[in-house]
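All protein chains of the complex are present and in place, except for one that has been dropped.
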Amino acid sequence: MKFKIQNMIFSDAINNVIRALSTKTPMPILKSIKLDLVNEGIYLTASDSNITIKQFVPTFINDKQILYIEEIGNAAIPGRLLQDVLRKVNEEFVEIALYEDKFIKINFKNSDYTLNCLDVREYPNINLISSNSPIKIEVNKLVELIRQTVISISTNESRPILTGVNLKIVNNTMYCISTDSYRLSQKVLNLDYELPNINIVIPGKSLIEFEKIITNSNGLVDIHLTNNIISFKLDNIIFQSRLLDGTYPETSRLIPKDFGLIQEFNRLELIEVIDRVSLLSKEGASNIIKFDIYEDKTIISLDSPEIGKVVEEIVPKKQEGSLIRIGFNSKFLLDALRVLNQENILVKFTGEVRPFIIKTDDDSVTQLILPVRIE
Amino acid sequence: MKNNVKIIFHIDMNAFYTSVEQINNPLLRNKPIAIGGKNAIFNKGVIVTASYEARKFGVKAAMPVFEVRELCPHIIILTGNMALYREYSHRFINLLKEYTSLIEIASIDEAYLDVTDVCITKHPLELAKEIQDRLYLEIGLSNSIGIASNKFLAKMASDFKKPMGITVLRRREVSNLLWPLKISDMFGIGKKTAPKLIEGGIKTIGDLVKEENKVIATKVLGNQFEHFYLNALGYGNNIVDPSQNESYKSIGNSLTYNDPVRTEEAAYLKLKELTSLVCTRLINHNYVAKTLSIQIKYPDFKSYSKSKTIENHTDQYDIIYNKVTLLFDELWNRQPIRLLGVSTSNIIEKQAAFEQLDLFSYENKIEDEKIVKLMNNINRKYGDNSIKKAINKKK
Partner (left out) sequence: MSLDNLVKLQPKVLKILINSYKKDRLAHAYLFEGEKGTNKKEVAIEFAKVLYCEGTDKPCDNCINCLRIEHNNHPNVLIIEPENNSIKKEQVIYLQKEYSKTTLEPGPKIYIIEEIDKMSNNASNSILKFIEEPQPNTYTILTTDNLHQILPTIISRCQVLNFQPLLKSQIVDFLLENNIELDIAKIVSQLTNDLSRALEIANGEEIVNVVKLVIDIMRAILSKNENPLIIIEDSQVDIVNNKKLLELFLDVSLIYQRDVEHVKNKIEEIVFINESSFIKKYIDNIDMDKIISNIDHIIKAKINLDYNAYSISLIDTLFINLI
């Protein structure tokens, strides 16, 4: 393997894939970035075995040749070292060559670095799948979907399946569901094309990582699914994650459909009031607030044994149904409100010790919260 | 003063949060500042409190940020730092403890002191002046002190003159000093209750003791009427109860082992004993705890501790023991152990505890929904804590 490449473009690609590089791994080979040089360009791959990022850099970009190939081939190069060396490059092009399958030489101007490489054949055989029928979704919609669902994933490893987002396709409708068993988020998108049914669980952390990568891009993302792996393709970048093994609990019947009380609020106003009520609560402790719902106003309060009582009032824009008093973790409601985008939100209650849901004009998203029992 | 009359101080830190911010950051001193919510820095939301420099411009608590900026364009708005406020709270309580152990911490910025015994040798006003000056000079906190024969009057008195005021409120002066005050200024009368009283013609504290208002006042205040009525006449609780403070302390036990504990099995046995001691104490006090901690000391006297906050308050042995062993596993470095400690904090009374319901199991617990609803209705009509679930309290 021997090639010359424009350093800026190569370094950018390295910086993109290196997010997946693992710092702590029992597998020595995963400290390397894999390079695959083919006639059309170069593939860069990094992985911590949970997530893998692969980027393709073509020979020509906008009709300008940025890559000159002398000999195709592949190599596994220590990732962090490669990144450090590239930072020192002060020329437009950098030359990289593999010797004796063991050493990589990096040349620019008068500098000459030699790095030891591991046997590239030992790099995991990561099949970046491409199915015939990917889900196609716009970047901004996917970002919204991820933000609206990952808030409810569990951080507790005792039930690993709940640390993921359940993705189901049933009759061309896609359901994304997450719950830590105290709250639940659900996003439902109707796809206007034929897709096979599937039911998988994606690790929440992988989605959060992927969201960071695409958040400032635009365009269409292709999502390819199998029973073992999910991969997202955006332009020349492929992001892939292993899945959670196991059966996700059935949640559809747990989302209430009949409500005894519905309130409508201005979303930002409600965020502010709750923010204020929870301001003085002790950090680390769960912030239990109470909604005392009257005909003309709702009193929101927080009672903390250490600090005392904070009381705020808010007048809903609309309200209908029987009056209740309900307590819940204010963080759950704030998380839910912050990932919604509409001006107004509906809070729909079913009872004092039953789940309530938050809805907006955008019917695709449902946020559900379980109250606390106030003794 | 007669012997059976107590001397109670109520000490209130003035503009506590903003004062602490100014002490902590000299650049903020003598400048108008305010504490707002997390949105305040984006010019959204309202402020929680303002410094005296800002109040001169008419800035008040709960005022929207845009209005605050109109009144006082160069105001500095900060988001709160509770950890810092708590640290200062500990400091002033520690200073007060130099005078007496009879201290009841009422909230993060105020406390009651029973100084009856201290005043055998020192005049109350002289003592108050000394405490006030020391709080200001040594910590930097301006404060006001109310002096009276019970906690209610002391609390009302500390409000008379702020900042740096000292006010004595004698029972024989209530008709002159207390009764003209607005009913909404009476300690214990909340935002919800005041409008209802005013609607019923009770505008001042004095109106509350008038015979003709008794019926309407009873209707609004429920069984608490008697309590407020007596307060208005100048009577009140004069017991300063330091054990009140325990509710936000911790309950724990530890033991030193002359023969160090070496194996996991032996340590687990010791943890079982300690946990059961702690649980018994929690149950006897009718408390539940949310944060569990473990402490390990090694023969080199180095001490390590680790804690974990759980989802629901508890006094259950099984839950606490399970978490304690998890903490132990994380903390123990397999050296011999000289001391083991188990403690619980984030403690509240069992009646005040709440239980986070679980999506997959809440339906099993729903049978008493009607009772909860009924209780809530009663509490709304007649005031909080009018009705509670019966809980067996061990003696």
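Going in written order, the chains are labelled A and B, and every chain counts its residues from 1.
Basically, a residue touches a chain if its C-beta (ideal position, glycine included) is under 8 Å from a C-beta of that chain, and two chains touch if they have at least 3 such contacts.
The shown structure was predicted, so the numbers you read here are calculated from the model rather than taken from an experiment.
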Answer key for A:134, A:203, A:327 or A:355 versus the chain not shown reads A:203
Which of A:65, A:140, A:215 or A:228 touches the missing chain? It is A:228
Which of B:226, B:264 or B:318 touches the missing chain? It is B:264
Among the options A:71, A:112, A:245 or A:320, the absent chain makes contact with A:245
The missing chain sits against chain A at residues 26-29, 47, 49-50, 118-119, 121-122, 124-127, 157-158, 160-161, 203, 227-229, 242-246
Had the left-out chain been drawn, it would touch chain B at residues 264, 268, 325-326, 329-330, 334
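Operating definition for what follows: only the chains that are shown with their structure count from here on.
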Here the gap between chain A and chain B, centre to centre from mean Cα coordinates and rounded to Å, is 40
The answer for chain A against chain B in the complex is residues 179, 181-184, 249, 251, 254, 268, 271-272, 275-276, 279-280, 282-286, 288, 292, 299, 303, 305-308, 311, 313, 324-325, 327, 329, 351-355, 368, 370-375
Seen from chain B, its contact residues with chain A in the complex are 37-39, 44-46, 48, 80, 82-83, 107-108, 190-192, 247-248, 290-291, 309, 311, 346-348, 350-360, 362, 365-366, 369, 372-373, 376, 379-380, 388-389
